[in-house]
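Of the protein chains in this complex, all but one are displayed in their positions.
Note that the chains take the letters A, B and C in the order they are written out, and that residue 1 is the start of every chain.
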Amino acid sequence: MASKYLRDPVHGSIGFDKDREKLVIDLINTREFQRLRRIRQLGALFLTFHGAEHTRFTHSLGVAYMARRIFDALLAAGQVQQKGRALERTRLVAIVAALLHDLGHGPFSHLYEKVFNDRRHEEWTGLIIRQARGEVGRLLRRAGLVEEVLGVYGRTYRPAFVSDLVSSQLDADRLDYLLRDSFMTGVAYGKYDLEWILTNLRLARRGGRDAELRLAINGLKGYHAAEQFVIGRYLMYQQVYYHKTSRSAEQMIRTALQRLVDAHGETGRFPDPCPASIRRLIETRGNLPVEDYLRLDDWLFLSAFQEWALSPQGKVDPILRDLCDRITRRHLFKTVRLTADTRHKAFGQAIEELNGQFRRKGFDPRYYLLEDDASDLPYRDLAYSDRMGTAPEDIGLAVRGRIVGYMSERGISPLIDSIRNEPRKLQRLCFPSAMRSTVERRLRAFIASERQ
Amino acid sequence: MASKYLRDPVHGSIGFDKDREKLVIDLINTREFQRLRRIRQLGALFLTFHGAEHTRFTHSLGVAYMARRIFDALLAAGQVQQKGRALERTRLVAIVAALLHDLGHGPFSHLYEKVFNDRRHEEWTGLIIRQARGEVGRLLRRAGLVEEVLGVYGRTYRPAFVSDLVSSQLDADRLDYLLRDSFMTGVAYGKYDLEWILTNLRLARRGGRDAELRLAINGLKGYHAAEQFVIGRYLMYQQVYYHKTSRSAEQMIRTALQRLVDAHGETGRFPDPCPASIRRLIETRGNLPVEDYLRLDDWLFLSAFQEWALSPQGKVDPILRDLCDRITRRHLFKTVRLTADTRHKAFGQAIEELNGQFRRKGFDPRYYLLEDDASDLPYRDLAYSDRMGTAPEDIGLAVRGRIVGYMSERGISPLIDSIRNEPRKLQRLCFPSAMRSTVERRLRAFIASERQ
Amino acid sequence: MASKYLRDPVHGSIGFDKDREKLVIDLINTREFQRLRRIRQLGALFLTFHGAEHTRFTHSLGVAYMARRIFDALLAAGQVQQKGRALERTRLVAIVAALLHDLGHGPFSHLYEKVFNDRRHEEWTGLIIRQARGEVGRLLRRAGLVEEVLGVYGRTYRPAFVSDLVSSQLDADRLDYLLRDSFMTGVAYGKYDLEWILTNLRLARRGGRDAELRLAINGLKGYHAAEQFVIGRYLMYQQVYYHKTSRSAEQMIRTALQRLVDAHGETGRFPDPCPASIRRLIETRGNLPVEDYLRLDDWLFLSAFQEWALSPQGKVDPILRDLCDRITRRHLFKTVRLTADTRHKAFGQAIEELNGQFRRKGFDPRYYLLEDDASDLPYRDLAYSDRMGTAPEDIGLAVRGRIVGYMSERGISPLIDSIRNEPRKLQRLCFPSAMRSTVERRLRAFIASERQ
Partner (left out) sequence: MASKYLRDPVHGSIGFDKDREKLVIDLINTREFQRLRRIRQLGALFLTFHGAEHTRFTHSLGVAYMARRIFDALLAAGQVQQKGRALERTRLVAIVAALLHDLGHGPFSHLYEKVFNDRRHEEWTGLIIRQARGEVGRLLRRAGLVEEVLGVYGRTYRPAFVSDLVSSQLDADRLDYLLRDSFMTGVAYGKYDLEWILTNLRLARRGGRDAELRLAINGLKGYHAAEQFVIGRYLMYQQVYYHKTSRSAEQMIRTALQRLVDAHGETGRFPDPCPASIRRLIETRGNLPVEDYLRLDDWLFLSAFQEWALSPQGKVDPILRDLCDRITRRHLFKTVRLTADTRHKAFGQAIEELNGQFRRKGFDPRYYLLEDDASDLPYRDLAYSDRMGTAPEDIGLAVRGRIVGYMSERGISPLIDSIRNEPRKLQRLCFPSAMRSTVERRLRAFIASERQ
């Protein structure tokens, strides 16, 4: 029963059993999983919160650990019906699926998807896992778990609660990232009462005997802890993920990636020098074979950005070069927050005029006047999820094996009720500081005050 | 510039300057202030949350420290207009008023007031401070600060923001007790971002030039930190202060005190033995001279309760003896939570019948069937405060020296908005566990489920 | 598998299984165990470290919880040989013995023993457990565990490692108190890496096959964590337990208790009023029946001290009255630290002279010039323990089931080596501040500087 322990800044130490969980340890030591060390958890946000240097690698370890703790907490509370080898296998599937859930992330995660938008990271995860020659693929195939892990992601795996462990309002992913992002950014809003939640997790049914057991919270004892967790997540969104400087940094990296593609489209030329893997990415517009996709990471791009920023004139497209220079030196675009009136014709006109003013100053508005829309629905209730066909986002309240209600139902929690009904739309414009007064003058009527 | 440092579990260390703040150090070393070591901050709640053994003494030190930090944060942010000696004096008044604000608390704080209800603890604080022979009174008189400190409590002191420091939504009292109660109970909900709040405190005006500067939060940067603070306080109320066992423990101590008074009223006899100070309290029904009031504390009563629980029959009123026995052994009353229908006639009838059933089992319903009402208005907006004449409870949002809005205004914070409109009424019955099935059977229609 | 959870400031939450550990929950709800709420963990130290208000009650809950965690960590690491019901019983015995280990503490713990020195608290614990009419005794008898629990304390219980769990260098007691005292005093030195130690606890043999399995630390992985723990304990002794003001506060309470006894011896009179239980204590010089002993606690005495301090002249012995007044107002004695030369004749002469000077000023030197000796051997090695017949104090280093060495052996840890060889003797004098210059003048040659 020896264990491998990994020291972790958030969880103290993360242990995996060298026998029961050998597959987990082997998966960590694959090339594909180690690659996650080169993709930051919060993409461009390290430019706003300097401590946010943590990667998908540390986060994924944390998620696997959380999945194990959730599973064992359910076991200790007598909630899991399987026994013996079947139980052991389900447990392993849950931990492995949690470990690998972010495997397909590209450089800067969501930003990459916006520019090279043929596939979302979930699809890449599937491709990597199925890849016969890959190290992860080989290990999973040997263990006979490929379809099972993919089934967890696709919500076809049974028992169904395993999918909830990996993706739901109280999943292992959120339980880890909320603590970790809070810890690393230095913003305390994401702290919540982990032990109390673990103690009060339950499996319960909504509907008759045939309905499946789903992950839920003890409706009598875990209520306030779940409430705090949801509110903490909301506050982290407001204060960290949607922070104006965070959004500006993200927009700048996105626009640099966009210009990289567009410049090649316009001129047929690559920046000089250009790493082979980036070259292939541009040529294929993201339609890469898996092996090539796996060569891409944050570091590759940020190193290239630096080279391009410093390269002699003529070697690199001047807009790309300028954007890379701003990113490398952290000279971020300024932002203004817009009022809700942006659908008005007058707003469209104002933007048109600004575009002209930007062009006259030598700023191509496609890359220098960026609209940013951080709309969010902080808490989606069940009706919404059903309608949209998305993963259930609501937290069930369990009493004696039955889900007797949901956190977001009217009258249950006034706090959650309030954010359920409040899709806060944060619209902003991002632009070089040199254009600040021009923008502010022209848009005076549409600028809202920014609250943090 | 030597300082006296006191190690503190919450704040690490609390320092007071041996020159500038000598009066503070001297006040700590008075008999009246040392007495606060014998009154627990959370009264009966240690019977529910075993770690909640902290006293008004440690809390009051924390409040003085918080007041100093608030004042110095305002100074560092260039918010205070006074200078030189006037400034120094205002600062000292603020710290001293904060230190002494709980000086008048009686045993079990609010419970005592309910039984011996001639004076609230604020009045006792005033009497103690004015008391010429007292150590605190003598020190304040020598420093010429008696009226100034009382003026802070009465909101007549100028500059007016000093009263806000001691009593408002963001006062030194709440800033300390939320952290301290959270820390000591082991319930994490009260943690908030203290440093960020301190950094963003401002003095600002609501209304024209003549309006006074009040304590407010930087409307642009401090918004979410203030939001988190208010929500944290709400969650602590739900989870700690209004916890069913907390309320049961409080009711039991209250009813024991009540029986102590009533038994003397009925029989003219005191329990035997009975400390002189308790004897005088009963005889005067709380109309004590200050010196005698200062002899009363939690320990005196809990020691007496133990003696009475163990005393031979006949020496102590049997109801009192039984209640003391239950408290001493922590055999607390059970509770049920009632639905909102308790104003119905049917409910009154049910209680009537239960009274009879209790009497038949030998339980005097006056002391064994207790109605508990933990109604609360978690966040009062300004209109409410104005109407009720209470201290302003709302947090002003300051932008460039002006209060441009309040946290509780509609549309500012959906979270706070939601609890502003939700006076959660928690009505419960408390009774011996032996009567549980009787109560549950009779009141089935009126019992709500209890969520924590 | 429902559990009872107690929120705890140090451990977050402490859970006991309502089935497997029902006895533990029942024992907590006895009169004898609840009494520990009225005895502070650190006796008089709250007068120095104002946060140190925690009691033997919270500590004992923590020790039971630690014992359970140690036991389950050993189980998880495959170290325990028993199975089934035998295992279950051993586990319960370990937790119960841990829970009750401090049951016999009197008011102010060690101070009480110094004045009423017929029995140590361990003996009282035994008496309370054996007491047929007591609630604890009845519960243990019904469970058939009386002799087993006493056997754990007496080191006759088998398996032998259970005694190590309750009393050894790495026992549940120390694991809890170091964290708790550190947490509550606000002095950070006692923090150590609990999770790593739990993970690396082992059962191992020293000597041949017949030797018994003892609690030890994984010699390869747990080494530095154990080192840190021992050093942390050493630093807490230097900085908290042996702090000059701590010792002064302890000496004052001890001397007040002593004068209480002596005054009765000299005059045959009790203070007026005097609680019956204190009266009996004095009359019997501590030879109390168990029921009477259990009525004594910190609160009883501190309430009495306050009454006596405020009572009219003539009602209470004047020395006792004065000492109680100083304690109640926290006017503590000053201290000087003495050099090592106190065995010299010259020192004895100086003390003689000081005695005279004290007497001339009206201070009876028996109660106003107190010698305090905080000698300590911070880490006793095995040879020492063997020689003295005390519990083994050394930490064994386990490699594959065998103890291959001990932490204190020469060459293993230079840090522990250094304090093993260093019985730091802290000798001090305590006296009223009015006598400071007299003492300092007379003893100049014997005063050492005090380092903290």
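Please note the rule applied: a residue touches a chain if its C-beta (ideal position, glycine included) is under 8 Å from a C-beta of that chain, and two chains touch if they have at least 3 such contacts.
Model, not experiment: these values are computed from the prediction.
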{"item": "Per the touch definition above, residue among C:F116, C:Y157 or C:Y189 touching the missing chain", "value": "C:Y189"}
{"item": "Residue among C:S109, C:Q239, C:Q258 or C:S408 touching the omitted chain", "value": "C:Q239"}
{"item": "Hidden-chain contact residue, picked from the options C:A86, C:L220 or C:A346", "value": "C:L220"}
{"item": "Full-complex contact with the absent chain, from C:T156, C:S418 or C:S433", "value": "C:S418"}
{"item": "For chain C, residues in touch with the removed chain", "value": "187-189, 191-193, 219-221, 223-224, 227-228, 231, 234-235, 238-239, 399, 414-415, 417-419, 421-422, 424, 449-452"}
{"item": "Chain B, residues in touch with the chain not shown (by the definition above)", "value": "1, 3, 5, 12-13, 15, 76-78, 195-196, 199"}
{"item": "Missing-chain contacts mapped onto chain A", "value": "6-13, 29-31, 34, 37-38, 46, 49-51, 53-55, 57-58, 61, 183-187, 273, 275-277, 295, 297, 299-300, 302-303, 306-307, 310, 328-331"}
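Simple rule for what comes next: only the chains that are shown with their structure count from here on.
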{"item": "Inter-chain pair with the most contacting C-beta pairs", "value": "B-C"}
{"item": "Superposition rotation for chain A onto chain C, Cα-based, multiple of 5°", "value": "180"}
{"item": "Averaged-CA centre spacing for the pair chain C and chain B, given as whole angstrom", "value": "33"}
{"item": "Distance between the centres, which are taken as Cα means, of chain C and chain A, whole angstrom", "value": "51"}
{"item": "Inter-chain centre distance, chain A versus chain B - centres from mean C-alpha coordinates, in Å", "value": "43"}
{"item": "Residues within chain C bordering two or more other chains", "value": "12-13"}
